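Complex shown without one protein chain; remaining protein chains in place.
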């Protein structure tokens, strides 16, 4: 779960100086070696698009062409050395570098004049558990370059890459700011997919809650609620990010991109609306479950009551004539047995009529 | 349900460039061909009113008379080609055109200087399910023209059209801004009708909840709550739209229209008040249902307890004298049987008195 | 109920032009003729006070004396013709006139420079149902005149009229603004009376909930909650009205009246405090009801359990010795019967001791 | 209860002109004569402190020494004549005088330039009912004088008086503004005592709720919640009062007192924090009560189920062999009886094992 990741990261760092991205600024020994991050560089302008896969950050930095838009895609968590090299090449602030190596950030935006740093959460559905998997993409972009860092970078951003390759339109003509917008827009559009899966889960849950309420449903409904909380925590600050981009007066954001940001804010608002609706539906699913359960209890009690109430009195009558008193004249009557049987049958009939009138069965 | 529509639209668009209204800007192939939208043009001034039904947008554009107010009514979702033609004729922004082709917008207003774009939700009651059906009307209006787009356009707006035809008063003398106001006012007034249907449903639900609480009521009450949430989401931003029109300093809004906007804001506030009251009543209906159910459970348990408590002890006494011990002197007594019967009758009487005092039946 | 009135009014108006006070501006035919409103005119200054009952609005307008304060009291809903005549005489805005003919307004204030329009709700207790009856008084006042319109006008405002007649103090010396203040103050003071009745109902409900919880109480408690919601909706915007009067810079409000407005704001705040307290008490009454019910259920189950648990085992023992096996040596023993009886008595005693220790009875 | 007092006061005043402190400005007849308030005057500077007990307000006014700080302590509710005399002597506004005679004010502050009027609620614990008793102290202070009015004035303020008498420090050197601060600080410090009593009640309630949940606890817990609501209504506006004193730019508040006001604001915030914590604990006490009750119900049902489930089947077996069929070969078998007894014992053992495994006893 996502909150465990935040906790874990925070506790690893405990007592280390802030702004350090490793155990210390000098010693770069790491307890468990992380898998090396994969690098890719896509540089393009309206006419050309080239994709390189440099082995090291040095190669990558050398390939930057200031006349094109340069998109550096880092898949995985970059190691301190890489981050330091990147920081020097593009003049990125030390605390931004630290955050780039941290997989448990909140959605946020920081304007460092020469570059803007943005963290956006990605929401995907884990196919195994059907639960929401929260990841993140960190973006830093300056005048002619954008660096995207994320563990799921490759999977998530291939749509944007496809558009770059196949389009000769707006995305190729505008700069790194539009590219950053396109990446954020893609991530936010994926929120709709995540909500679609939640919609499916809720629909099934509600059906089950009516048909066959089982206690195993409670943690499942709570899981949906928890996922919606995570989704809200991801989507809520997107509006702030967009508003900062729109109104933050950074020279990095050109006038061509501004109207698209309004569109993005609209999507974030729609997602917030949907999340509110799904929270209500999740609440309704729980209510339905509890109501089904309570109705079931009622039915059980009715059955017990009907059976017990019908048979206890007649059993008592049978008990009376099972007594062994010597002087019990009824026992000797010729019509005693049929009479008692008739009385008991009448009693049962009265009871049944009473319950039927009360609609107990 | 409305939120499904939002999801579906958002997911269809996934990965496409924003501002595109079709799969791509160039290729206009669409998987499932939408039914062609119907066009109508009503142009009027204080003296004349003409209604045309142009077959194509080209015909329609040719018929625009700058000396009159031109109302283009598009029923259905316009296809990209139509939108592009409209966009060129009236100078409408690309993102507005995209939104015109989208049936799942939030209520909103956008001022693009030469034209104002407004989306208002329509609330109607689906006769089959008695559930709220949420639609939308998109309005774009400029100096002497207004375009209204919506799937239900024709059904909803005929009231406004009737007023145009039969009145020679304010609506014919004022411009496109008043026409836009009249359309919004009509839609908002329909919210009252929708709430009236909800009022009916709630009243019946509450009666049933008292008389005969059934588990099938739970999803029905939840449906009412859900509809009220949708109504609130439709009505809430109307106030923002009105306030933007009133105070937004657009030259398109003339001083003649401003006082009517205050009236509209008042209606939106009344609707919010009613929605709050109905939410409370829906909560009360659920509470009544649960309370009826719990009361019913109590009654069932009382019946069971009264019957069991009366007959179990006397059945035990009968059981004693059903034992086959050889030495049981009571069995031989002449008055044994009547004595036991009397004891049992007394016991039953005591029990009945006890329960009566406790008001258990 | 008040919200029904709002709905009804809104739906009657559906599709009519706003600012119209009748079915249309020209045709004044009305489906069901409303009873003609009664008119009264009270004009006064520090020395004189005269009360007139003009038959028509023309007579009334003719009797206005600009050197005195003129209070026109309209009891009932004025018809369109009257409203139009009034509007012309005092220069009142068309939308204000429409609102004067509408019995389902929200509390509000509108400053139209030459006159101020205020709607205040009246809260009274319907003696038959003990439920809150929400009415309204509309006030329009200008330099030397005040018009009060309301269905209950006469009943509610006689206190103010009495003060006018019997006092030679402040109310006679100050102008129409103080008169308007006095009317609003009276209406707000009546809110305390309404809350007093709610206090009584809540106290009785809580007592009943403890002594004898019945399902009929649920809708009664919900009725109190609903009334408190209506009271809050009436009282909440009074503060806004007062603040607009205090700080709205209207030349109609003189410096002599300002300190009294602060007092009025204080009362509105006290009412909001009381409403919050009563909402809490209504919640507590429901909680008490549910808790009493649940406690009763517990008692019932305890009785059933005690009786069943005591007698079921001993009945079983009796059943054993009721079996007809030929070889059952105990049956032939001289002390068999007393022994079994003793065992059963011991068993019952143990059970009773067990339940007593558990405080089950 | 406090809210009854507010209601009563408001309803007595109904229809009277505001700013009047008695039935009317002229006629001073009062239905039930209030006990005459006791007057005390303490005047002091750094060197001298004198305590006088003037019989009338005239004597008191004559004893005012403009060179010292004059503290007039009015215990009880002053009658209109006294108030009028005081108002004339110190130039106090008519509405302030009215409020001084009103025992049901909200906490508030009013700056009348030449004097500041403050109402602060006192919270004490009624020893008989252990419930919170809400009172109030009204303060008016000007350049060299302070009047404190309250029904409990004497009891509450003796701490401040003691400090005045025994100290030669700050309180004696600074002016009436510091004295006002000292009184407010004392009242606010008493809130902690009131919360301490609530803490005790809550602790005992929670213990009882676990050990022996009884329905009588519900109103007691609700009483604690109600008291906390009253405490919040008393403490919340203290922050506003302090902030108005700190930042209100009144020349009556000297720079020496400002830092102490920050301290006071801190205390008010601590009290709000504590109240929030106690509200949570009161909610937890109710939850504990309901959970204990529900657990008890479960236990009862388990006992019933275990007993019934064990004995009903074996009773049935005994019933079979109690039948009187002539042809029932088992009855004649030598080992029939022991066999049936064994079967029944086994059945009981199986049942017990089943319940034990399910942890039902």
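As written, the chain order gives the labels A, B, C and D, with residue 1 at the start of each chain.
Methods note: a contact is a pair of C-beta atoms (placed from the backbone, for glycine too) under 8 Å apart; a residue touches a chain by one contact, two chains touch by 3 or more.
Everything numeric here is computed off the predicted structure, so don't read it as measured data.
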{"item": "Contact residue for the chain not shown (choose from D:58, D:169 or D:338)", "value": "D:169"}
{"item": "Omitted-chain contact residue, chosen from A:62, A:81, A:297 or A:350", "value": "A:297"}
{"item": "Residue numbers in chain A that touch the chain omitted from display", "value": "3-4, 6-7, 10-11, 13-15, 17-19, 25, 93, 95, 104, 106, 108, 110, 212, 215, 218-219, 222, 225-226, 229, 233, 286, 290, 293, 296-297, 300-301, 303-304, 307-308, 311-312, 314-315, 318-319, 321-324, 328, 330-337, 340-341"}
{"item": "Touching residues on chain D - with respect to the absent chain", "value": "159, 162-163, 167, 169-171, 182, 185-186, 189-190, 192-193, 195-196, 199, 206, 210, 259-260, 262-264, 266-267, 269-270, 273-274, 276-278, 280-281, 284, 287-288, 291-292, 294-295, 297-298, 301-302, 304-305, 308-309, 312-313, 315-316, 319-320, 322-328, 359-360"}
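Here, only the chains that are shown with their structure count from here on.
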{"item": "Mutual neighbours - chains that touch chain B and chain D alike", "value": "C"}
{"item": "Equivalent interface positions on chain B and chain C, same or different at half", "value": "different"}
{"item": "Chain A-chain B separation of Cα centroids, rounded to whole Å", "value": "27"}
{"item": "Centre distance in Å when chain A and chain D are each reduced to the mean of their C-alpha atoms", "value": "44"}
{"item": "Multi-partner residues of chain C (each touching 2 or more other chains)", "value": "297, 301, 304, 308, 312, 315, 319, 322-324, 328"}
{"item": "Chain contact graph, described as a line, ring, star, complete graph or other shape", "value": "line"}
